[in-house]
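One protein chain is absent from this view; the other protein chains keep their places.
As written, the chains take the letters A and B, and residue 1 is the first residue of each chain.
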Amino acid sequence: MELISALLVQLMQMMLVLWAAPLLTGFVRKVKARLQRRQGPPILQPYRDILRLLKKEVVVANNASWIFRVAPYLIFAATWVAAALVPTFAKGLLFSWSADLIAIIALLASARFFLALAGMDIGTAFGGIGSSREMMIASLAEPAMLLVVFTMALVARSTQLSAVADLLASSGVGLRVSLGLAMVGLIIVAIAENGRIPVDNPATHLELTMVHEAMVLEYSGRHLAMIELAAAVKLLLYVSLIGCIFVPWTLAAPGGSTASHLAGFGAYIAKLALFGFLLAVFETAIAKMRVFRLPDFVGGALMLGLLGTLLLFASRSL
Amino acid sequence: MTHGLTFDVAHLLAGGLVLVSFLMITQHRLYALLNAFALQAVLLALSVAWQANLQHAPHLYVTALIALLFKAVIVPVGLHRIIQRLGIHREIETVIGSGTTMLAGMGLVALSMTVMLKVTPTADPLAREDLAFALSVVLLGLLMMVSRRNAVSQVVGFMSLENGLVLAGTGARGMPLVVEISVAFSILIAFFVIGVFLFRIRERFDTVDVQALDRFRGERR
Partner (left out) sequence: MSVVAFLMLCAAALLGVALLAMAASHARAATALVYGASLAICIVGTALSIAALTGRAGAATRLILPLGVPWIGAHFAIDSLSAFFLAVVNIGGAAASLYGLGYGTHEDEPHRVLPFFPAFLAGMNLVVLADDAFSYLLSWEFMSLASWALVIAHHRDAENRRAGFVYLIMASVGTLALLLAFGLLAGPDGHYDFEAIRLGARAPLTSALVLVLVLIGAGSKAGLVPLHAWLPLAHPAAPSHVSALMSGVMTKVAIYAFIRIVFDLAGALPWWSGALLLAVGSLSAVLGVLQALMQDDTKRLLACSTIENIGIIFIGLGLALAFRADGVAAAAALAMTAALLHVLNHSFFKSLLFFGAGAVLTATGDRNMDRLGGLIHRMPVTSFLFLAGCMAISALPPLNGFVSEWLTFQAVLQSPDLPQWALKVMVPAAGGLLALAAALAGAAFVKTFGITFLGRPRSTEAANAKEVDRFSLSAMTLLALLCLIAGIVPGFIMDAVAPITRNLAGAALPLQSKLPWLTIVPSFESGSSYNGLLIFLFIAFSSLLAVWAIHRFASHAIRRAPAWDCGFPDPSPATQYSGSGFAQPIRRVFLTRTPATREQLSMPAPGDMRAARFTLTIADPLWDWLYQPFVSAVEIAALQLNKLQFLTIRRYLSLVFLSLVSLLLVLAIWS
């Protein structure tokens, strides 16, 4: 019986991640529009966009290879699996022991690998720009993320997300400087990896200002729908990660009652709304950076992660 | 750590000071640097006020107030006016690149942690870490003074160094005459700032007149 309920919780998590992702994107867009004194698209517009794209014909370049057609599925699958392993409303998921934080980062790296390859597949200059800039940002953002993970793993003595959430929810931790540094670092990495302002502009579809858009320039129809959905799921993953680690008290324990799960679910929706609102405010308040100022920005996250790790190494013997 | 929330907040504020020092050494624009310095002064004031609360030492409130008024308000606003009036170049030229500066800053933090934690083996762990943070702020201020070609940023670096010293002083319990020392430091800084500017500009152009500067640069502002 416990196995059935655990399996049910894991399945619900997977479905929730998929269905809530376009909602978060739509919510952020709506808040940004309101802050800019526009009406903005309705919150459910991303769902309509995906359905519309699914029904359209796919136009593929003459020299596209099988990588171009297979990549959207692989990108979507890797991002979805990674997101399904980050606790949203309940911790101690059934398969959480199969991948820890480092494996989640590596899954996102796989998705990025295939996206970059798909950008280079047709052999246009735009795809090349997108791929090369994406790999530049990734070469700084991924180590920054790993060092942030190290900081959290050193506090929690484990890289397993459920263990990290458990320890941070308990009272033994207090407000630690390393965790503060890790939080700032994680936020910077989340902005860089999801292509939000000031790293990349998700709202326009101009190719030269984009990193993500330039890579997917040639995609259309159902392939583009999968890639957009994958991008939305990635944003949800990062928001869930920040919520799970820094606001861990509302996660339902494994084997808990239905009431605790429902309470966890409600708290999760509230977390999504709060972080989405904060993201929209941040994006509206700041301007996009020049591409070659990005290494300073993301490099700052790397330094913060390194500083947090260093502090924890030094204070372990005290 | 088994300390209560109060000690954690003090620790967090000290860490915030280090973070803002890092932010300061990576700024390329003068006005942004002044804003960051004002933020650092506000954090210092908060930290000193919290220490006043913890140690039940009311004279530290005065230090906090001095820090807030003088360093968070008067000095940034004053420097802002001076920059505008004398038409000083608003981009900060650096001697070493920003990546190297950040790495050097990391190395300095690592060094101050190593030194401080080795030299004080018997003290309370949280106090030792606070002292390490204070030394980091001092060293980062020195780094800023050494790696910038701009007079204003050197002055700001000096003041940031002094912030680190105040943090160290208030962190240790029962240091006397903190208020008097703070006032003395502040007057010293005021004279320093004025002196630096008058001296430099007079030495370069034999005049402090802004018109001369404009003619020299060949443009009108």
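Note that contacts are C-beta pairs under 8 Å (C-beta built on N, C-alpha and C of every residue); 3 or more make two chains touch, one makes a residue touch a chain.
Model, not experiment: these values are computed from the prediction.
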Which of A:V31, A:A182 or A:L306 contacts the chain that the document leaves out: A:L306
Where the missing chain touches chain B, by residue: 97, 99-100, 110, 114, 117-118
Residues from chain A at the interface with the omitted partner, ascending: 54-63, 65-67, 73-74, 76-78, 80-81, 84, 95, 97-100, 102-103, 106-107, 109-110, 112-113, 116-117, 120-129, 131-133, 135-136, 138-143, 146-147, 150, 153-154, 157-160, 163, 207, 217-218, 221-222, 225-226, 291-292, 295, 302, 305-306, 309-310, 312-314, 316-317
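Throughout what follows, only the chains that are shown with their structure count from here on.
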Chain B to chain A touching residues, read off their complex: 1, 3, 5, 8-9, 11-12, 14-16, 18-19, 22, 26, 98-99, 102, 105-106, 109-110, 113-114, 117, 125, 128-129, 132
Contact set on chain A toward chain B in their complex: 174-177, 180-181, 184, 295-296, 299-300, 303-304, 306-307, 310-311, 314-315, 318
